[in-house]
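A single protein chain has been removed from this complex, and every other one stays in its place.
Order of writing sets the labels: A and B. Residues in every chain begin at 1.
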Amino acid sequence: MTSGDPAQPPRRVDRAGIIIAALLAALAAVLVFDARGLQSTAMYGMGPEAMPVVIAIGLALLAIGNFVDALRGNLPARESSDPVPVVLILIGLALLIAIIGFGGGFILATSALFVTTSAAFGRRAVLVDSIIALVMSTLIYLAFDRLLTLSLPAGPLERLL
Amino acid sequence: MDTFAALAHGMAVAIQPMNLLYALIGVFLGTAVGVLPGIGPALTVALLLPVTYKLDPGGSLIMFAGIYYGGMYGGSTTAILINTPGESASMATALEGNKMAKAGRGGPALATSAIGSFVAGTIATIGLAFLAPWLVDFAVRFGPEDYFALMCVAFVTVSATFGDSPIRGLTSLFIGLTLGLVGIDKLTGQARLAFGVPELLDGVEVTTLAVGLFALGEALYVASRRHHSEEKLEPVRGSLWMTKEDWKRSWKPWLRGTMFGFPIGALPAGGAEIPTFLSYSTEKRLTKYPEEFGKGAIEGVAGPEAANNASAAGTLVPLLTLGLPTSATAAMMLAGFQQYGLNPGPLLFAERPDLVWGLIASLFIANVMLLVLNLPLVGLWVKLLAIPQPWLYAGILVFATMGTIAAKPSVVELSMLAGFGVLGFLMRRFDFPIAPVVVGLILGPIAESQLRRALAISLGDPMTLLQSPISATLLGIALVALLAPFVLKGMGRFKANED
Partner (left out) sequence: MYRFPARLVGAAVALTLAAATPSLAQQMELKLMAPAAPGGGWDQTARSMQQALVASGVARSVQVTNVPGAGGSVGIAQFVNGAKGDGNQMMVNGFVMVGALAMNKSPVTLEQVTPIARLTEEIQVIVVPANSPIKTAQDLATAVKADIAKVTFAGGSAGGVDHVMAALFAGAVGADAKKINYIPFSGGGESLAAILGGKVTAGISGLSEYEGQIKSGKLRAIGVTSEKRIPGSDIPTFKEQGIDLVIANWRSVVAPPGITPEQRKTLSDAVEKMVKSDAWKEILKQKGWEDAYLGGDAFADFLKKETVRVTDVLKSVGLVKS
């Protein structure tokens, strides 16, 4: 991510814009590649491969459009961005997914996300936040389990309830 | 007229104390559950079916109707307050509603949405009572080619959500269209863009995408900019309630939203999303305050919210008159009818008028109850925004992931949610509009499958699109809507409003 400063002079090549254009072109290529693997089994009318190709053409054109915009430096100015909180929240999401994936249960997973997000927004009282998170997610779990009979992912903590 | 007598009789059924109680339980549960993203009214009705079979048929159906209307209300509350649409139909509400909430106008936003829903729900229920037989004849005549033409109209009008640059708007739309391709092709059963991952075969869930882009993306973006200035949310700025000005700006969008929502909701494949987009675009075109759109224009909340609720009443038209379930919730209500050995359809009106009219009457009552339940809550909801920022956003993220965890607790689904969150963050950072992505995901697959159905029926002859009068008319409207801006621009407005 290039963090250009707000007073960036116009008419300068925007690297991020070029990357975006490249990604769009790559996406178009993936679509065409995927569509080639489809058999046209539909006996009548249009097959399943037609739409991906149409969308791929659109994406390719947009890649060119974005590329031109980037070369001309036509992109809107961006303010600087602080990666630390973003990374913290992403760690929280990764923890959530990992805990659920490995059977740690809803309460632990959700609490992890709560605490990291709260830290990302500047709180440092991890212990207090953990307690809040645990209580809250336990209540949510109970509400789903008892009132809606929907079983959220269960782990060691849930089995104690 | 017969209908009046029948309706009066139905009212007598509906205001029996027990039935009032069922309606109250229904709207309460519906609102509570509608608030949760990913858990819609259909799921609630499904889970409550076994509980209710001990009740009498009238009572439990009244309760289901309450859940249905309540769910429609609940979805918009979270959309406005925390930018987390509870279901896809409240996505359009989030666009302006959340901006209003951030500007301290959450109160009026919630109020216009509640009152708009009430107005739309009431008008649409009247429509259900009086126009149903006529409307359903029209609805059934809609063939695949006509739906495709309707999608074309919708595609043309979504440009209203594009923001300043057509290239970036279209880029967002095409990302959405690409996501719409993922999964099993409905017509041939072949997997597209699934890359051998079984969880991808069912495609991208609209709520997963919307919650990821809107709620997660927003949280990441706000976090990344925290060092600039502590974004202070002021829960209430100005009046908590709607001002005279707000009323003046709201009532027309309410009515127009109803006009979109009710008929399209009555179409068997119409749905609630399309009318909300159409309403949003219309309001943006017609407003006297175009500069407010994108920054929290009340018309952009009032219209889609009305459309959303009117379409809910619309879906009951084919359900009651034909036994045609056209939404997941309607399908569950059909199951509710069937568990009492009742088959909705023309015979039901003749055989059990007390039940049908009792249900329609209780829809009116549910609407009143929702208004009474929701308006006093506005003040309470808005206070939620006063929670300190770290807890507020942590809570939003927990809340946003919860729906996905409950509905589809798989690592793949959660990873998609997180991925969409990152996408939403990057799109905000590089100034791409968010809404067209979701629009593309919703409209793309419908447009594709209806076009392919039409072509299969006509054995590949594209003229079928012009031979149907409905389709030809709609395509004409789409063409006019597409060209009109260029014509207007040519008339000297060119480059007038570039900012």
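The rule we apply is simple: contacts are C-beta pairs under 8 Å (C-beta built on N, C-alpha and C of every residue); 3 or more make two chains touch, one makes a residue touch a chain.
Bear in mind that the values here come from a model prediction, so they are computed numbers and not experimental data.
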Of B:A14, B:A79, B:A139 or B:V382, which residue touches the hidden chain?
B:A139
Quick one: which of B:P85, B:G104, B:P318 or B:G395 touches the chain that's been left out?
B:P318
In the whole complex, not just what's shown, which of B:M11, B:L187 or B:I387 touches the removed chain?
B:L187
For chain A, which residues lie in contact with the unshown chain of the complex?
39, 41, 43-44, 145-146, 149-151, 159-161
Identify the residues of chain B touching the omitted chain, counting contacts across the whole complex.
42-43, 45-47, 49-50, 53, 139-144, 184-191, 198-199, 201-202, 268-269, 318, 322-326, 328, 330-332, 335, 338-339, 341, 343-348, 407-408, 410, 449, 453, 456-457, 459
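Definition applied: only the chains that are shown with their structure count from here on.
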What residues on chain B touch chain A, complex-wise?
33, 44, 47, 165, 167-168, 170-171, 174-175, 177-178, 181, 185, 187-188, 190, 192-193, 216, 219-220, 223-228, 389-391, 393-395, 397-398, 401-402, 405-406, 409, 411, 414-415, 417-418, 421-422, 425, 429-431, 444, 448, 451-460
Contacting residues of chain A [partner chain B, same complex]
1, 16-17, 20, 24, 27, 30-31, 34-35, 38-39, 41-42, 44-48, 51-52, 55, 58-59, 62, 65-66, 69, 75-76, 78-83, 85-86, 88-90, 92-94, 96-97, 100-101, 106, 109-110, 113-115, 117-123, 129, 132-133, 136-137, 140, 144, 148-150, 152-153
